[in-house]
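Here the complex is missing a single protein chain, while all its other protein chains stay put.
Per-chain numbering from 1; labels A, B, C and D assigned in written order.
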Amino acid sequence: MLKYVIRRLISTIPTLIAVPIICFLLTRLSGDPTELMLPMDASDEARTAFRALHGLDKPIWEQLLLFCENAFRGDFGMSLRFGEPASTLVLERLAATTELAVASLGFAVLLGIPFGVIAAQRRNSLVDRAIRNAVAVSQAIPSFYLGILMIMVFAVGLGWLPTGGRGEVSNLVLPALTLASGLVPLIARVTRSCMLDELRRDYVRTARAKGLKEYIVVWKHSLRNAFIPVITVIGLQIGALMSGVVVTETVFAWPGVGRLAIQAIYARDFPVVQAVVFFFAIVFIVVNILVDVVYALMDPRVRYQ
Amino acid sequence: MTQKSSPYFSELRADSVSHDVVLSIAGLRTTFRTDAGEVAAVDGVNISLRRGKTLAIVGESGCGKSMLSLSIMQLLPGNGRVSDGRIDFEGKMLVGVPEAEMQAIRGKRIAMIFQEPMTSLNPAFTIGNQIIEAIRAHDKDVTFSVARERAIKALKRVGIPAAERRVDEYPHQLSGGMRQRVMIAMALVCEPEVLIADEPTTALDVTVQAQILELLKSLQNETGMSIILITHDLGVVAEMADDMAVMYAGRIVETGSVSDVFDDPQHPYTLGLLGSTPKISEDAKRLVAIKGSVPPLFRMPTGCRFHPRCDFCIAECKIEGASRMSEISEGHFVACIRAPVEENCRELAE
Amino acid sequence: MAKIKGRTSNRTRSLPLAAGLLLSSMLGMPLLSKPAESATLTIAQSYDPQSLWPNFSTSQEQMNVGNAIIESLLWVDPAIDKAVPILAERYEMVDPTTIKLFVRKGVKFTNGEPLDANAVVQSIKIFMDKAITPAYARDAAKIGSVERVDDNTVLIKLSQKYPAIDLLLSQIYIVPPKYWAEVGPEKFGREPVGTGPYKLKEWVRDDRVVMERNPGFWGKAPKGIDRIVWKPVPDDTARAAGLVAGEYDVAANVPVASAPQIKSRSTVSLLSVPSYRIFKIDFSNLDKDPGPQHNKLVRQAFNYAVDKDAIRESLFSGIATPLRGQILRSNQLGFDPAIKDYPFDQKKAKELLKQAGYPDGLDITFKFSSGRYAQDKEVAEAVAGMLGEVGVRVKMVTLEAGEFLTQLNNRDLGAMALRGSAPQDDPDAMLSSYLSTWRYSYINDKNLDELIKAGSQELDQKKRDDIYKAAMKLMHDEAYMIYLYQANDLYGVSKRVRNFVPRGDQRFAVYDMSVE
Amino acid sequence: MILTSKSPTVPNGVNRRRIVKKLSALLPFLALAVLLLCTAFPEFLAPKDPYAQSLIRRLKPPSFLPGGISGYILGTDQLGRDILSRIIFGARVTIITSVLAVCVAAVVGTTAGLVAGYFRGRVDSAVVRAIDVQLAFPVVLLVIAIVAVIGPSLSNLIIVMGLSAWPQFARITRGAVISVRDLEYIEAARSIGAGHMRIMFRHILRNILSSIIVYATFEMARMMLVEATLSFLGLGVQPPTPTWGGMISDGSKYLGLSWSVSFFPGLVIVLAVLLVNDLGDRLRDFMDPYLKND
Partner (left out) sequence: MNAPLMEVIDIKKHFPANSSFLSGEKSLVRAVDGVSFTINRGETLALVGESGCGKSTTARLALRLQNITSGTIKFEGMDITSSNARALHDVRRRMQIIFQDPFASLNPRMKVGEILEEPLVIYGVGDASERKARVAALMNQVGLADYHAKRYPHEFSGGQRQRIGIARALALNPSLIVCDEPVSALDVSIQAQITNLLKDLQSSLSLSYLFISHDLSVVRYMADRVAVMYLGRIVETAPKEALFADPRHPYTRTLLAAVPQPDPRRKPDRLAPMGDPPSPINPPSGCHFHPRCRFATDRCRVEAPALVPAGDGRLVACHRADEDLEWSPVSQGSDMSPAAARRLSICAKMRAQQEVARQHEQNNEATGG
């Protein structure tokens, strides 16, 4: 098991190396940073000085090495807009984004898995079809639109929940639901198809032949096995979740990293963009290592390898 | 030879030897909803299982023998149902029994083991857990530790070495033969009266198969349980069973005691099976194969379902009623109007 | 938005620290906070301030928030349209380039430092440092030197004759020199100390800035407002929705589309303020952007072809003011009432195009931003549609806000582009961006250049007025742009708020506000 | 012994139910036909010019509601353009954009997955790492960043959206290839002397094509939504070209004034996504008639 975790950690090394490289290329893609970062009427001396200061006069691979080195120290330079270290700006907002992401993941799992299981259990029944369609519709609505509609209905119309901002649990409900709306269908769909696969397996027949109650067969035996691919999918969806955060945070005035990212992109605040992308990638990698560990814990075949 | 015809012969038989019969099935029809409409995988099957004896159901794939066993357990897939007939188990009619009642019977009184020991155990739980679950499903009062002791004992009984250690292992850590032993331990832990063994050795190597067959026999001697053994291997039948029923295309074509059927095979299909089986003890020049292949369920021939593949087929075979059972000798029934073939093909019988 | 950050990056933040922050942020998720109290004024704006020091940048969101804590020398009060003294009691012109400034007595910063001439001198020096206040470089360039006369008097030498002194002085915010020297601009921006009616209580980035009353405030504090909470709400619809739902007392920059909804509620009202921001479509006559727009007749034809009234009436529900064929507003110096805008006349437009040699219409590229200005995309689409009706085939190029700015600054906007300008309230500020030497001017006209230069130096108001009128006439005749409209800023205000008076540059001060 | 007698069913009821069932089975195909017609010939189907604006008749409700103007069946948008016509014209851009984006993703991803899964070894680990890296980056953020920098032209959008989705295709293909490559018919192909290219493209690709196509249909639905999101962030297809996503995003600003501006494109997108998903399901059933499963 420990070996497995170590092996898993080693396998992330190439990704870890690639992440800062891509962050670096992201800025270079848009041209010479000197032009972007200096005011327009800067003198030639100022430009040269700026280049020297940031190592832009060095060969590109040296710049890349320097960037990677700094990136792993969490140093992406100063935000052009805020004049503060970019990593500080990101880390300040990480709690809010984490809160939102965890809550929506919670919603997604609490809704998606039961939906999937029930749909699989009642395959091709009305319930199944109803769940599948509901879930497909929720996936078909762009999340920003869903968010605005929910604000209109639940905040302005009914006054049940606040329109945005962070604070109490009630503030969390609408953004988390909006963010979860893209995830629920996926989890439900994967759960359903995995459950269908599992329910067809021989061990299910064995469990039934033992005289077990159907709910034990379904919710204990099958779900335990179906859960394994479902967690993998959830892990992979962290990336999508991070993408969704960008829109959701904008609509709901949620003080998180996604909003910072979009503002930074608009303002061409590249140190911040790099920091956001870097941290998102790190979060993704960490979460997926965790997912794999959970996976291993759940699947004895991996655990005892 | 006189022919007594009866559509529901086992009812008659059940009357005469009812004290001896644990499980009897009459006129069982199991159907499936498919795209091609409703098809019958089991169509009018009559069998009875004698107490302490082994009844083998033999046939090729798709003949409905597995569906027959699942019908007894009422574990048919979602699109299947028992649409007709009755299953009597120790005086209890099983068809139409509420699911909760059936759950109490499954595993406790009628247990079942399956073909693939590799996939029939849940990979996510220890084998001990799975056996304990079977115990506690039928007796809530058993504590976990007591159940665990019983599980270890059950494992020992099926010949698993170091059962105390193995009980905490996962299925993937065991070999195929060991897994089938675990399956048997799990099935027998509640001391059922009937064990349905669905091709229990098909997936195993021949040396392991020999061990498992021996194990089943000795366990039967020990507990006096009755076994329904489903197999395609006439060798296994000859070795294990007391009675046998040959199934073809959802119907029983010949049934009787194993010695009756082997000594005096009547149905052309039974003959074909015997002729197709290569013998380890003899150099055959050529196998007498059955021509053609099994028809699909939704395109069953009329009359005797074997007639398109039968060498003795005549026009009457193609009309309904050609597959009526007749009793050739005491307890030996054949569903063939051309049986015995010597009498009907005198010109060829030398 | 790019500007200089000459300092070396702060490399003290190491990865362990980052990891620690990450962990703590995951564990401690504050889910609960206090409910709004009645003595709290909640203001929703589009963006979170970058810094609470108003001189950090020129963005109005940032200045509005910072201004409640840190005060300027003067404040141009929109209620009376005059500069009122704040930290300067008064000033007098010693000569055309020398100002004598009298500092308000008895004022203390909230950290105990006194407000004196030294503080003002230091603050002006900071203001003059291009490295620290790059955004104010143009204003700062007008100041030559500054010196302390006595404890309450400061002498400012200008580098040139400059007519808009009030405006210049109202840009300068006074900071406590000792504290500033101690913390530097970044930290000062996060933890500001000032003389204003409020002081900072907490600032959660992108979520809220909470201020509470400064008990030692020198002036008359706003009535009934113990706390001010500033909320950044980027989505226009959501901001308006929050106002309607009663979460905010003031919502700045409300979209026109939400206006009817706000008007229909009894608890909130809609405030419409003519903005300093004017909108027009600039043509480029630069050599690097060849094309039909170099032809004056074409430019005029475009002006005839666009139904500006329809745009105002429908896209802005009439909540916008027409431009009178010139870029100066009617209350500004240099405004020429004699100039009338080109009327909507499609026939005339087609005729002019024919005259210009385009009987079969012409192709032109039109760049505009999406999401930078209110309704920018809609206006651009409407204009393109109208031009289409006279045979102009418009190739529309949307630019995301940041990209628009980059291209604007690099003079890459090409033949025609929709632009808003919101300079300070002085004609020079508006016109200087049309100087051909200005980095991102798209007009190269010698005569215009001369007029602009003359206007910026002229102290005589009458003469100055004439100069600018001439410039307006020239620009109008040349039709260097399609004159669209002067925007109105919309604010949604709770009925319990009194005396909320925003300025045309989207600035507002809390001095006279009160809450019932 | 007959215990369960067949309950006689009313033939009439059966017929009616069967007809309804048949019709409802036809419905998706009808919808698809309409959609394809819209894509192919919007000029003939749209009642109005989708670009013809009139600021006077802007934001009108559908013609069947009070306040609507006749001829503008689904009402008008913020510039007074006919919503129905824009939806019809929008079909072309929306569908072509998403189809092409999916094609880009599918071609890149499938090739990578095919090569990786077939050759295994170093090629495989390189592709798998590339997938890992790409997945580690939040797609929308990357797309936004790239589009923001290179500009939102239609072709840029297609390429960037397409490239953002390649890893899923590569993963699916690779998984499928691995499950197929050791099957006996591949070995059989090798034993009759087939080369790598032949095996990869004629044997393996042919067998996994259906799962790729099915996934592609689902992905198409997602692409429509990505385009909508980009429009919301001001990075969508250039105006005045109508796309469904762009219409929703523009219309959502007018929710306080007129619900219909965003509602109808929203409805169409929901229906189209449902249709495409349904199509995917059917396609799978059709392509794998003997491997039917959910």
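Quick note on the criterion: a contact is a pair of C-beta atoms (placed from the backbone, for glycine too) under 8 Å apart; a residue touches a chain by one contact, two chains touch by 3 or more.
All values derive from a computational prediction rather than experimental measurement.
When you scan B:I25, B:L68 or B:L213 for touch with the missing chain, the hit is B:L213.
From the options B:A124, B:A197 or B:I290, the residue with contact to the chain not on display is B:I290. Touching residues on chain B toward the chain that is not drawn are 60-61, 175-178, 205-211, 213-214, 232-240, 258-259, 262-265, 268, 271-284, 286-291, 293-294, 311-312, 340-342, 345, 348-349. One chain of the complex is left out; on chain D, the residues touching it are 183-185, 187-194, 198, 203, 206-207, 209, 290.
Just so we're on the same page, only the chains that are shown with their structure count from here on.
Separation between the centroids of chain A and chain C, computed from CA atoms only, is 37 Å. Averaged C-alpha coordinates give centres for chain C and chain D that are 44 Å from one another. Within chain C, residues 237, 400-402 each touch two or more of the remaining chains. Chain B has no residue in contact with two or more other chains.
Interface of chain A with chain D (complex): residues 12, 14-15, 18-19, 22, 26, 29-30, 123, 133, 136-137, 139-145, 148-149, 152, 192-193, 196-197, 236, 239-240, 242-247, 250, 258, 261-262, 265-266, 273, 276-277, 280-281, 284-285. Every residue of chain D that touches chain A in the complex is listed here, in rising order: 129, 132-133, 135-142, 144-146, 148-150, 221, 225, 228-229, 232-233, 245, 248-249, 252, 255, 262, 266, 269-270, 272-274, 277, 293-294. Chain D makes touch with chain C in their complex at residues 51-53, 55-56, 58, 78-80, 147-149, 151-152, 233-235, 238-240, 250, 252-257.
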